[in-house]
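And then chain A:
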Amino acid sequence: MSPFTILPVLLPLIGGILMLMARPIGIDTQRILSLILTTLLVGVSLVSFQLANSEIYQVVLLGNWQAPFGIVIVLDRLSALMLLLTSLLALGALWYAIRTDTDKQGQHFHVLFQLQLFGLNGAFMTGDVFNLFVFFEVLLIASYGLLLHGGGRLRTRAGLHYVVINLVGSTLFLFAVGTLYGILGTLNIADMAIAVRNVSEADQGIVATAAVLLLVVFGIKAAMFPLYLWLPGAYAYTSAPVAALFAIMTKVGLYSIIRVHGTIFGEEAGDLAFVHIEWVLLLGLITLALAALGVLAARALRRQVAYLILASVATLMVAIGINNEAALAAALYYLIHSTMLGAAMFLIADVIMKGRGIYSDSFTKAIPIDRPIIVGSVFMLLGIALTGMPPLSGFFGKVMILHSALNHPWFAAILSVILTAGLVMIIAVVRSGSLLFYSVQKEEGQKTSPLNKSAFVAVFLLMLVSPLMVMFAKPLTDMNTQIAGQLFNGQAYIDAVLSTVPYGGNNSK
Partner candidate 1 sequence: MEWLIASVISVMTGCGVYLTLRARTFPVVLGLTLLAYAVNVFLFSMGRLQIGIPAVIDPAAAAYTDPLPQALVLTAIVIAFGMTAFLIVLALKARSELGNDHVDGLHRSDDELKATKHNSTKTETERSQS
Partner candidate 2 sequence: MLNLALSLAFIMVGLAILLSFIRLIIGPNTPDRILALDTLYINSIALLILLGINLQSALYFEAALLIAVMGFMGTLALSKYLLRGDIME
Partner candidate 3 sequence: MLEWVLAILILIGAFFTLVGSIGLYKLSDFYMRLHGPTKASTLGVGAILIASAIHFSFKTDGVSLHEILVTLFLFITAPVSAHLMAKAAIHIKVKQVERTRQLEK
Partner candidate 4 sequence: MILQRLFPHPFLTLILWGIWLLLNNTISPGHIVLGAVLAILIPWLTSSYWPEKISIRHPWMLLLYVLRVLYEILVANAVVAKLILGPQKNLKPGFLHYELKLTSSVGIGLLANTISLTPGTVSCDLSKDRRYLLIHALHIDDVEAIKADIHRKFEKPLLEIFVTC
């Protein structure tokens, strides 16, 4: 156990406090501080990643209490990956926010931002179900603030819907956690996994019900059908850097399904093993189909991008639902891709929107934007990546997922939905791209605003992730296979958590 392990959670918390303290000094200080802190977090995440890169789990017994009595923080390969992804994404989003002055549009952007990271990282590291609830709340309330940052009619309405739906979700979370505690008598994920194995036949139904309730909760975050309805509005109407950061928010839901359901209702759980998984697959497929239709039906770019994100999340659900090591490895590859490129897509939608002036992001014929070739190329590449066309990462992720599904009884459904959805999205994105970049007309009196090059750097760098992911597909896949292997070996996780002894030997302090 390394004391370092807690840092990914602690650093943004301290960061948030520092931001709050720095408020009177002014936004410039906050910006510098925020950039430094986020960069530091990238560093910390990298070290964590290195630390997790073994079969050894880093377990911290918070308060020095033996699990399952205290709360544990667990760093394994998956959580390390999520941490790294989050911090990199955050850095990009933060840079874009600062360079476009988004952070100046309201109060407390940087505090919210750091604490959002606190919530995310906490959710990725906690080994306790109720603590996960708490971190969900942290990341949610920070996201409420960020979502509403800057205000405006549509944003406020979307925010209201987002908040209400998530509050209902929090209620469901507590119902689920309560039920699980009421039967299993514990909250620690590893301990629950043990308890689930010993559940009597008479209690199985109720535990399964709680599992599915929990799935609904995570499904809301992950934007699973029919729980995704908050997403299009929320993502479309918030500010671009926030939307970009939100690309990781849906992944929290998926991560939680992998972590919580995967551990508690894993292979060893007897009749309860993978009680959730067919739902994930089925609902993932439905979500994907609806998302593709949404992409096609969108009347404005940001909404289209929101549905593209939804589609990528749905693809991930399908991959998780396939439920084998290869599929999970593929899912992780796709997760990295979808997070970074989804974020980039939101940012470029913002670039385009700002470039089009009064036409904003609506799909109408408008004036040409500044630097159409570079912006258009990046847009095209992102479109290719996100719709899963070769030669970028989306395609390879999709192929890996499909390959892993070859022996699945639902292969035909998986194949047809994924391929058809891909096609529909390609058609839609090509339509919008051709409208935005080709179908343009210069107009008197409508001046194009120049491209914000320094902000654009963030988009470009995020976009580069895709070719890099192709280039380094092999090491990435190897890594993902290792992660998936670790995840499918739930017993190792359980043993690691439950066998970690408090510092100094025992609990009597």
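Candidate selection criterion: all candidates are chains of the complex that A comes from, given by their letters.
Convention: a contact is a pair of C-beta atoms (placed from the backbone, for glycine too) under 8 Å apart; a residue touches a chain by one contact, two chains touch by 3 or more; residues count from 1.
Computed from a predicted model, the values in this text were never measured in an experiment.
Chemist: For chain A in this complex, which listed candidate touches it: 1, 2, 3 or 4?
Modeler: Every other option belongs but stays apart; chain A touches 1.
Chemist: Which residues of chain A touch candidate 1 in their complex?
Modeler: Touching candidate 1: residues 130, 134, 137, 141, 144, 148, 151-153, 156-157, 159-161, 163-164, 167-168, 170-171, 174-175, 177-179, 181-182, 187 of chain A.
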